[in-house]
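Apart from one protein chain that is not included, each protein chain of the complex appears where it belongs.
All chains are identified by letter, namely A and B, in their written order; residue positions are counted from 1 within each chain.
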Amino acid sequence: MLDVMPILKSLWRSKIGPFLIICQMALTVAIVSNSVFFLSGKLETIARPTGLADTEVAMAKVKQRPGATFSESVLAEDIASLQSVAGVAQAAAIGQGIPFSQSGGTSGFSILPDSDPDRVNRPAAFLQVDHRVIDTLGVSLRQGRNFRAEEIKYYAPNQEPQSANAIITASLASDIYGQQDPINQTLYLAGVWPLTVIGVVEDFIGYFPHSDYSYSNVLVGALELSASMNYILRSDNLTPASVLPEVRRALQGADPRRIVRDDKTMASMKSHVYQDDYAMVILLLVVNAGLIFVNVLGVVGITTYWVNQRRRQIGVRRALGATRFAIQRYFLLENVVLVVLASVLGAAAAAAASYYFVVQYAMELLPGWYMLAAATMMLLVTIAAAWVPAHGATRVQPREAVSA
Amino acid sequence: MWRYYIHLAWISVKKTPVLSMLMVLAIGMGIAACLTTLTLFNVVSSNPLAHKNETTFAVQLDTWASDEDYWGANGVPVQTTFQDAKAIYEAGVAEQVALSSRVGLTVEDSSYAKTPEVSDSRLVTRDFFRLFDIPFIYGSAWSTEADTNAERQTVISESLNNRFFDGVNSVGQSLLLEGESFTVAGVVSDSWLMTPSVYDLNMGAFKWPSHVYIPFFSVEQRAYSNWGNMEGWKSESNRSHQDFLASEVVWVQAWVELATPEQKSEFEQYLVNYIQEQKQRGRFQRPLKYLLNTPEQWLAINDVVTRDNYVLVYLSVGFMLVCLVNAIVLLLAKFLRKSPEAGLRRALGATRMSLFVQHLVEASVIGVLGSMLGLVLAWLGLMGVRVLYSNYENVAVMGIYTFVGAVVFAVMATVISGALPAWQVARTQPARYLKAQ
C-alpha cells in the first residue's frame, strides 16, 4: 500500500537528479562512518586513565650556574624550600622520564643479562626517581613497597651505580613475569644494569603517551647529579598553576645565575601532548557537521523543487481525495527510499575506504555498526530536512489542479 | 554576449535567493575545507631543499646490532656515531659536510647584566649554514680553522642578539656559553625558518630554529647536555665522556653536499672503503649498508607527513565532492525548472551552445560567489588551525600561489560541476514546451 513502487518508478524516470543525490548521501555515509570511527579512537586515547594525579601535579627544571652540579645537599635544600611553598603538599626530584614530558629514555628490559643468548627484551620507559616521586605523582602501589630514602643511589655523570632498586608498572610486571611474583626479582636494563624489583604500581602513562608501551614504566631508584635536575610537586588546596610563581621564586633561591625554567602544570603538558589529537577531533567534527549541513541543504533544496514541480499533480491528487498526510508521507517516503539506496551504496564505499586505510595506514577495520549508525543518522537528518518542504506540499490547494 | 549571460545569471540568482544562497554556502564550505587542509598538507609535505634536492644528502650508516634491525625509520639508524661523523668530516671527500646535534646551553652576557637563559643550541660544522641556506644579518660563519680547532666562536640568532646585544652588530663581542667565553662570528636572521626542519627531524618536523651555534668539535673538549635523541644498541659502559665519544651511540646528524655525480660516486667509494676498514676492526657487523638520502627521501623516511595529514586530505576531498555533487543537484533542479524558458529561447533562435554557455555562466556566478565565500571561510579555518596546532602557527598561512591556485581551482570545480546541469538544460527540445500550453 505504501507507494514505494511509484516512487521508484518516478525516480527511475528522472534518473540523473536522484542518482546524484544518492551519490551524495552515500559519500556522506561513507565519510561520516569512517571519520567517526577514527575520531572515537582518538578520543579513547585522550580519555584513557592516566594513573596519575595529573590535575594536581606541576614541574620545573633547574640548571645550576655554569660549572656547578647538583649534590645531595642541594637537592635536599630545594625539596625543603619547595615544601615550604604554600599550597605544595609534596615535592620530589626526578632525573628523567616525567610523565607527559615527551622527553625521557626507553630501553629494553629483560630478566636475563646481556650475555644470555635467550634474552628477550621488552621495551619500557624508565624514570630516574627519588623516594618521594611515587607519592608526588599520585601513583598507587599495588604490591611490594616504595623506595626508602637511603636506598636512592646518587651518582656522578657516567658513573652509574652497579645496582639499584626498581618499581615497575602492573602491565609490565605481568608481561615480564606472568603469574610469577616479581618482588625481589632481578630485571636488566639494556642487558647490563641489574635492578631489583621491590614493588609494583598500578599502570600510569609515561613520558611518551603515544608510544605503544605508554603504560610500561620502570621507576629506578637512582639520580644522576649533573648540572640539571627536574622537580615535580603536588599541590593540595591550591591549583598547581597558582603555586608556580612561588615555586619559581623558591627554586631560584639566592643565585641569579641559577636558571629555573619550564615550570608548568601536568595538565598543560597533557593538553600539549594531545594537541594534535584534539585538533584532529575538532577538525573531524567540524567537517562532519559541515557534511550533515550540506546534506540538509541538498534535501531541503531538492524536496522543495520536487514539491514545486508537482504542485499541479499534488493538486490533482488532493482534488481526487488524497489527505494532507498522504501527500506529506509521499514526499518523506521518497527521501527515505533515497536514503536506503544511498546507505547500501555508502556502506560499500565505507567498507572499501576502510579497507584502503587498513592496507595503507595500518588502521583498524571499520566495524559494521558504525555504518549502520551513520545510515540511521542520515535517515533522521533527511526526514527532518524534508519535513518542512514536504509539509509545504500539504498546503497545496486542490484548486491548483485547475488553475494554470 | 558574455555580459548578457552574466546579466541573465544575475537575474536568475536573484530570482531564487534562498536556493542560490544554499548553493553558494555548500560550495563555499567545500572549498574552505579543501583549502584549509590542502594548505596544511602543502606545508607539511613541502621540501624546503627542493632546489638542491639532487646535490644534498643525509648520510645513513648501518652500524646497528648484528642481530637486530634499527627499530625505526627505514631500518637504518637515522643518526651516526660521533666517530663515523668525524671520519667523514676529516676525510674531506665531500666538499661540504654539515654535522650537527642539538644541545642546550646556558647563555650569559660577560657582565651578568641580563637574566641568563638556557637556549636551544646546536653543535654544527660551518658548512651547516651554507648547506641549509641560513642568511646572516651580521658577520658570517666561522672559518674552517675554527671548525677543526673547535675555537671559541659562535653564531647567534637575531632574537638572541636583540636580547643580549640590543640588536646592534655584535660580531667580535663575547658571550658566555656554559660559563665559557665565545666570540660572536655572525648573527643569523630570524626570517630563516625551514618547514619542515629537514636538517633535524627528530622530535617533530616543525620547530623553531636554534638560537646558538658553536663549532661541532667543541664536544671533544667537554660534554654538553644533549637535547636531541641518543640511541644505542650495544651494552657499553661509558665511564667517561671520551668513552661516550668512542661508543656506538648514534646522536650526530650528518649531511653532505655532492655537487656532481662523480663527486657522489667518489664519496660512495669512500664510504665503502671506510666501512670495510671498520669491519676489520670489528665494527659494522651487519651487511655493508649505507644510504645517501636526498632531502625528499629523508622527509619520506622520517614520516613527516603523518597518517592524520592524509586522513584530513581524504576527508576534505570527500567533503568537497559531497558539496559539489550537492551543488550539481541543486543546479540541476534549478535549471530544469527553467526548461520551458530554455525551450522558448531555442525557439527564438538560441543554439544549444549558447544555452549551454548561458547556464554555465550562471553556474560560474554561483561558483565565483562560492569560491569567494570559500576563501573567507578558509581564512577563518586556517586561523582555527593555527589555534589548534601551535606547532603549525608559523606555517599554516596561505601563500599567494595557494590563493590564486585556490581561486582557479574553485571556479574550475564549480564550472565543471555546472557543466552537467547546463548540458541537460541545453538539450531541451525547442518544440517541447511550446505545444499547446
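Following the convention adopted for this analysis, contacts are C-beta pairs under 8 Å (C-beta built on N, C-alpha and C of every residue); 3 or more make two chains touch, one makes a residue touch a chain.
One rule holds for everything that comes next: contacts and distances are computed from a predicted model.
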> UniProt name of the unshown chain, from "Pyruvate dehydrogenase E1 component beta subunit", "ABC transporter ATP-binding protein", "Cytochrome c oxidase subunit 1" or "Ferredoxin-NADP reductase"?
Replying inline: "ABC transporter ATP-binding protein"
> Among the chains present, which touch the one that was left out?
Replying inline: B
> Taking the entire complex into account, which one of B:347, B:368 or B:420 touches the absent chain?
Replying inline: B:347
>> Need a quick check: the contact residues on subunit B for the chain that isn't drawn.
In response: 1, 4, 11-12, 15, 340-341, 344-354, 429-431, 434-437
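Methods note: only the chains that are shown with their structure count from here on.
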> Using the average of all C-alpha atoms in each chain as its centre, how far is it in Å between subunit A and subunit B?
Replying inline: 25
>> Applying the document's contact rule, which stretches of subunit B touch subunit A when the two form their complex?
In response: 19, 22-23, 25-26, 29-30, 33, 37, 106, 108, 112, 115-118, 176, 178-180, 203, 223, 225, 232, 235, 237-241, 243-244, 307-308, 310-312, 314-316, 318-319, 321-323, 325-326, 328-330, 332-334, 336-337, 384-385, 388-391, 420, 424, 437
> Can you name the residues of subunit A that touch subunit B in the complex?
Replying inline: 16-17, 20-21, 23-24, 27-28, 30-31, 35, 38, 63, 65-67, 102, 114, 157-160, 190-192, 226-228, 256-257, 259, 261, 272, 275-276, 278-280, 282-284, 286-287, 290-291, 293-295, 297-298, 300-302, 304-305, 308-309, 353, 357, 361, 363, 404
